[in-house]
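This report concerns only the one structure given below.
A single protein chain has been removed from this complex, and every other one stays in its place.
For reference, chains read A and B in written order, and residue numbers begin at 1 within each chain.
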Amino acid sequence: MNNSEDRAQSPEHRTQSTEHRIKTEEHITQSHALIRCDGIWKIYNEGKPNEVRALSEVSLSVERGKFVAIHGPSGSGKTTFISIIGSLERPSRGTITIDGKNIAGFSDAALSSLRRRRIGFVFQDYNLIPGLCAWENVSVPLIPEGIAKKQRKERAAGLLKTFGLDGRAEHPPEEMSGGERQRVAIARALVNGPDILILDEPTSNIDKESVSGLTDILNSLKAEGRTIIVSTHQETLSGNADVVYELTKGRITGHKDYNGPNL
Amino acid sequence: MIHLNIFYAAAGNIARHNLKSMIVVLCLSAILVPFISALSISEGTKKQSMISVEQGADIYLTMDMYGRNGMIPAALSGEIEKIDGVTEAVPRVIGRIYVEGRLAVLLGLPEKRFASAAGFIDGPPPVRDGIVIGKGLAESLGLRTGSDLSIGVRIFAILEHVPYIQKKVYTVSGIFDAESSIWTSSLILMDIEEAIAMFEMEGFVSDIAVYVQPGHTQQVVESIQKMNSFFRVQTKGTAMTYMERGFNTKNGVFASLYTLAFAVAIPLVLMLSGFGLSERRKEVGILKATGWHTHEVLEMVFYENLVLSLIAASFSYVLSFIWVRLLNGAFISRIFIPGIESMSSFPVPAEFSGMQLFLSFFVSLVLTMSGSIYPAWRTAVIPPAEAVR
Partner (left out) sequence: MILNTYTILFLFTAAVTGVLALLLAFFSFRIFYASSRGLAPEERTDLENRSYLLLYIATVILWVKLLSWPLFYFTLHSYVPYIHGAMCIFGVTQARLYSGSTAQIIKPAVFFLAGAWLLLSGFDRRAETSPLFRRIILFLGVLSLVVLADSVHDFMCLTSFDVTSDVSCCTTFFDLPDRATASLSVSLIGHNYEKYLLPLYYLSNIMMIAFLTGARLKFVSAKNQDCSVMLLLISGAMLSLVNAAVTVIALFEVIAPVVMELPYHRCIYCMWQYAPGTVLMTGSFVLGTFSAGWALLIYLLGRHEETSGRLSVWLMNLYLSAIACLGASLVMAIIYMIIKRGHS
C-alpha cells in the first residue's frame, strides 16, 4: 500500500477531506464555473502490483476569466491534474465538465477537438519540435485546421511579435534562450485562440527576469478574458493568481480565493 | 486543404528526418533496382525478338525429327514456291558457332535473298569464300571489309562417330548493321552453299522461310501439311505468341523468386520504421497535445510512407536506368539473354516504360505500407500526456 493510500485510510485525514469536499462543493455550486472537477481520481495500473494513485477525489471549479494556480510540492500530482483538466488524459473516476459538458465521456477525437479549439497548453520543458523554426512551431496546431501556409505564418509571426520575438521567427528552438522558448511555447498555445490556457511549472526553467516577463504576459492574457491555470511549486506566480489550490499527495488540501471566500 | 496541409507536414517530416528517410529509400531501392532492371531488359529483348519475327517470313518449315525440328531437303523450296499464294520460299542454314572464343550465329542464305537485306549491309553481298559480319562482332574482333576470318565448326560425323573441327578462312565482304544489338553482335551471313558445305549437310537446309500473299497464310499452311505429314509448320503468329509466352514465363519465374525478396522487405521496413521512434513519439505527443487527432497523425504517417514509396520507386527507376544503360545490365542480363557472356559485348536491349514505374511504385507502396502498419500505429496512439512529462 502506498503513502497516499495510507493517508486516505487515516480517520483524521478522512474527516479533513470530507469537510474540505463539502466546502468546495458549496463553493462550486455558488459560482458559474467554466471548469468543474468532481471527485477526480487518477490511478495508474489499477489493480496491479505497481498501482499508483496520483489523484484522490479532487474537486474544484474554475470560473471563466480567472487566474488559478495549482500549488504543491514535486510529486503532488499537479501535472497529472492539469493533464486531466487539459483533456490530455482521462480520469479513472469522477467527472470533469467544461461549459457544463462532461468531457470524461468524450471520445479520443472529441478530446482532441477540445484541445485544439479551447485549450492551450504550455509544457514544463516547452516541448518545441526540433528542426522547425519558431513560427513553424507556433503554427503546428493550425496545420490540421486547414489554414494555408501563408496565413499560418502571418498568424504565428503576429503572435511572436506580441511576445517580442519578431526577430526570432526563423530561428529554431536550439538557438533560443529558455525565456524565448517559453514565449514561443505560449504563442503556440495561443495560436488557435483558446479561452483556457494551462501552464505546467512555467517558472521552473527560466531566470528571474523572464519570470517577471511571464507574469506580465499572463496578466495581459487574463485581461483579455482568458482563463489561466498554472501548476507551480513556487510562490512567485501564485501571488498573482485569483485562486490558489494547494495540492498535496494527490489531494486538494487548501484553497485561497483572493476574490472570494478562503477555505 | 486539411489533407494538403497534413501532406506538406509529412513531406517536411521526411526532409527533417532525412537519415531515416534515406535508409528506408536505399533499402527499398536495393530490392527494387534489380527487379526494374530485369523487367526492362526482358522487355527490350522481347521487343527486339518480336521485331525480328515481325520482319521475317510468314511461315517457317522444318521436318519432324524425333519430335524436334530437323533438317529439310533444300529442293523442297521449289515445290513450296509452286503453292498458290506463296510469293517466295527461302531455304536457310542456321547454326551456332564460336569465332575466336565468341558465340556467333551463322546464317546461310541464297544469293538472291541478300538483295532484300542490302539496306542493312555496308559492302557487297557475300559470294564464295566471303562473309558479311555483324557490326558489333566486327568491332570486337577488329575486323573490317577485306579482313580475313578463320571459322571452325565442330562436326560430328555420324558414320565414323569421330568428331573433328572443320576450318576455313573467309574474307569479310561487308558489315551488317541493324537496330537489333543482339543480331549485330553475333550474326555472320554467308552464301547458303558455303553454309551447307561447312555444316556438311549436303542436300539439306535448317528450314525454309516461306513468304505468302496477305491473307493466304492459313491456306498455304494447309497445303504444306497435305504435302507431307512430317513437316513442322510454324506461322509468324504462332512464333510471336510462343516468343511472348516464353519471355513472360521467364519474367514470371524471375518475379516468383523475387517475391522472396519482397517478403523479406516487409519485416525490414518494419524494423527500419522503428529507427528513431523515441524521438518521433515525443513529436507525435506534442502534436496530439496541441490538438492533432490520432487519425490525423496516422494520415500524416501514411503520407510519409506514400511519399517515401514514390521517392524509392523513382530513385530505383533512375538507378535501374543507370545500371542498364551505363553498366550494360551487368550480372542481370545473362538471365534474359542466354550465352551473353560468350558473345561480343553489345548494348543490352532494354525498354523502360511507364508500366515499370507503376509496378515499381506499386511494389514499393505495398512493402512500405504493410511493413509500417505496426510502427505507424504505435507512434500515432502515443498518449499526449507523455509529451507533458
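Convention: contacts are C-beta pairs under 8 Å (C-beta built on N, C-alpha and C of every residue); 3 or more make two chains touch, one makes a residue touch a chain.
These figures come from a predicted structure and were not determined experimentally.
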For this session: Pick out which of A:D108, A:D125, A:E145 or A:D195 touches the chain that's been left out of the picture.
Result: A:D108
Exercise. Out of A:P91, A:G179 or A:P202, which touches the unshown chain?
Worked result: A:P91
Seminar exercise, completed: Full-complex touch with the removed chain, picking from B:A255, B:L319 or B:L357, is B:A255
Problem set entry | Contacting the left-out chain in the complete assembly, out of B:T87, B:Q213, B:T241 or B:S345 | B:T241
For this session: Decide which residue listed in B:I23, B:I51, B:M71 or B:M369 touches the omitted chain of the complex.
Result: B:M369
Exercise. Can you name the residues of chain B that touch the chain not displayed here?
Worked result: 39, 240-241, 244-245, 248-249, 251-256, 258-259, 262, 266, 293-295, 298, 302, 355, 358-359, 362-363, 365-366, 369-370, 373, 376-377, 380-381, 383
Seminar exercise, completed: Across the whole complex, the chain not displayed is touched by chain A residues 46, 90-92, 101, 104-110
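Please note the rule applied: only the chains that are shown with their structure count from here on.
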Problem set entry | Length of the line joining the C-alpha centres of chain A and chain B, rounded to whole Å | 66
For this session: Could you please specify the touching residues of chain B with respect to chain A in the complex?
Result: 1-2, 5-6, 8-9, 16, 282-283, 285-296, 383-385, 387-389
Exercise. Which of the residues in chain A come into contact with chain B in the complex?
Worked result: 79-80, 83, 86, 88-89, 108-109, 112-113, 115-117, 121, 123-124, 127-129, 131-132, 140-141, 143-149, 188-189, 192, 200
